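Every protein chain except one is present and positioned as in the full complex.
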Amino acid sequence: MDTTIAIRGLTKRYGATLAVDDLTFSIAGGRVTGFVGPNGAGKSTTMRLILGLAAADTGVALVGGEPYVDKRFPLREVGALLDATAIHPGRRARDHLLWLGQSNDIPRSRVDEVLELVGLSAVGARRAGGFSLGMTQRLGLAAALLGDPPILMLDEPVNGLDPEGIVWIRGLLRSLAAEGRTVLVTSHLMSELQGTADHLVVIGRGRLVADASVDCLLASASNATVDVRTPDVTALMSLVANTGASVVSTDRDAVTVSGLTTERIAELASGHRIRLYELTLRRPTLEDVYLELTRDVLDHEAGRQDRT
Amino acid sequence: MSGLARRGLRAEWIKLRSVRSTTWTVLAIVAVTVGVSALLAAVGSTDANKAGATGDDDVVVNSLRGIWLGQVPMVALGAIAMTSEFATGTIRTTFTALPHRLNTLAAKATAVAVLALAVGSVASLLSFLITQPLLHGGGYVGPAYPIVSLTDTSAIRAVAGTAVYLTLLALFATGVAAIVRHTTTATTLVVAVFLAPTVAMEFFPGQLRELLQQVAPTAGLSIQITSPRYDTPPLGPWGGLTVTAAWTLATLLGAAWTIGRRDV
Partner (left out) sequence: MSNGARTITRALRSEWTKLRSVSSTAWLLLTTVVVTIGFGLLVSSAVDTSGGAPGCVPGRPGCGDEDVVLNSLSGAYLGQIATVALGVLAATSDYATGTNRATFAAIPQRSTVVIAKSAVLAAPVLATGLVASAASFLLGQPILHTNGFVPEQGYPLVSLADPPVARAIIGTALYLGVIGVFGFAVGTITRRAGSAIAITLAIVYAPAILSLMLGEPLRGWLQRLSPMMSGLAVQRTVPRADSVPIGTWAGLGVAAAWSAVALVTAIRLVRRRDA
């Protein structure tokens, strides 16, 4: 079964704002794809366009080879979590899942199954208004999983979860992807995606900024740097400078070196009797990659701070 | 006015102004009141002069009849000013920012009252002015119907009093909204209380009906009466307005009592 999400030339304008601008990408199955971008980049709008909730001005969005709105039992093919808090507070959790299931002829037994899966079995009879943020999030997840769909689209699934929950969901997403499902996840926390996502689609101001695997992005990022702590700062700095690599002083007794491996620095130091107290390799994180990619497409930016 | 009160009033005024529905309701109040008054005046006519008798229509009342429907958006104004806080959760911000809950209610009520009075005055005044020529055209002229001008005491009382009535109505709605905290419930209750009885009371026989009309919240509309008639309530124009004021006071006191007690 085709489990791809394919978008071609998707455009959506709200008044004067171009929320989505000629977006084209495909999300394949068998892996976790992160869908990221700064606030207001158009992630939620894109997801709503894919689900047929909003109408695109131009372009096409196909899920499993056809438009979402043509599907007879959409919840059995696509499980979406757009806004976990979009639940009537006076409705019991079980009733919420029940009506969703009934809308797509999903057996009643699935309701208890997914409640069990997300750990909400004990509170199924409670009204959603009494749920904490984490519980609400889990309920939204349960709703997405109700139809056992091969495609999952989750908007900020880790929002509100405690550390244990975050570990749990990371495992869940990876296992779902390992089963061959298509998993699309948006997130603000790059640190979360680093351990979870295999592929990244980055958008900014409605436009595609990057569409590549995480490994590829990390590889293409600025080289790793090495943080060194030594009492012989001046000596080390001139030594490193002589090799052609760059070095920056970051503290009274610390420097950051780019262009040399830790082994090389250690060899140099020992060869010149320079004492090393700390030698740490700083690999580029996904967050670094992301910030670099989206630097030019930020709409709302807090005051820049020196990153030392 | 104390510094705290002044800050509270400013905060409430800014909130009221920035809620988008405020613009719509204000426009609706004026449009509906003036429009319906004008419509009724345009289609009404009298033969009093031809018959050579004095008619018993109250020209001033006839010029302000649109108020019956203008009540509906006015209720919305008063209710939404209060319930938009609960719906969007800003009430928590309000109460954290201004720890004195009663002061907040007072500030909110004041902001609503000022706005309602302003809009009500405009609606009332325009109603009167626009309908006069229409009524004259329909035969409401001397000697059966002496021309009424805005400078006559009775007209001033009616027009200003109508604005006050509308303000009381808006405050009634704010009070109810503060107690029930739910837009639908509040709007339903207040519109029901102000509109439905007029219709429902038609079912009751004459004396009972008159009694009910005098104690209903809509009794305040008697402020518009300028000429005594067979159906003039014994309480008189000011008595009626006092009844409406009493209803409003009751709900505001109820709101003050619940707002001080409940968790937010």
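By written order: A and B. Residues from 1 in each chain.
Please note the rule applied: contacts are C-beta pairs under 8 Å (C-beta built on N, C-alpha and C of every residue); 3 or more make two chains touch, one makes a residue touch a chain.
Values in this document were obtained by computation on a predicted structure and should not be read as measured data.
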Ask   = Where the complex has a chain not shown, which of A:Leu18, A:Ala54, A:Ala221 or A:Leu279 is the residue touching it?
value = A:Ala54
Ask   = Just one of B:Thr22, B:Thr83 or B:Thr104 touches the chain that is missing; which is it?
value = B:Thr83
Ask   = Per the definition of touch given earlier, which of A:Ile5, A:Ile27, A:Ala41 or A:Leu75 contacts the omitted chain?
value = A:Leu75
Note = Listed in rising order, the chain B residues that touch the chain left out are 21, 24, 36, 40, 43-44, 62, 65, 68-69, 72-73, 75-76, 79-80, 83, 87, 183-185, 187-188, 191-192, 195-196, 198-200, 202-205, 208
Note = Listed in rising order, the chain A residues that touch the chain left out are 48, 51-55, 68-72, 74-75, 80, 82-83, 85-92, 95-96, 98-100, 102-105, 143
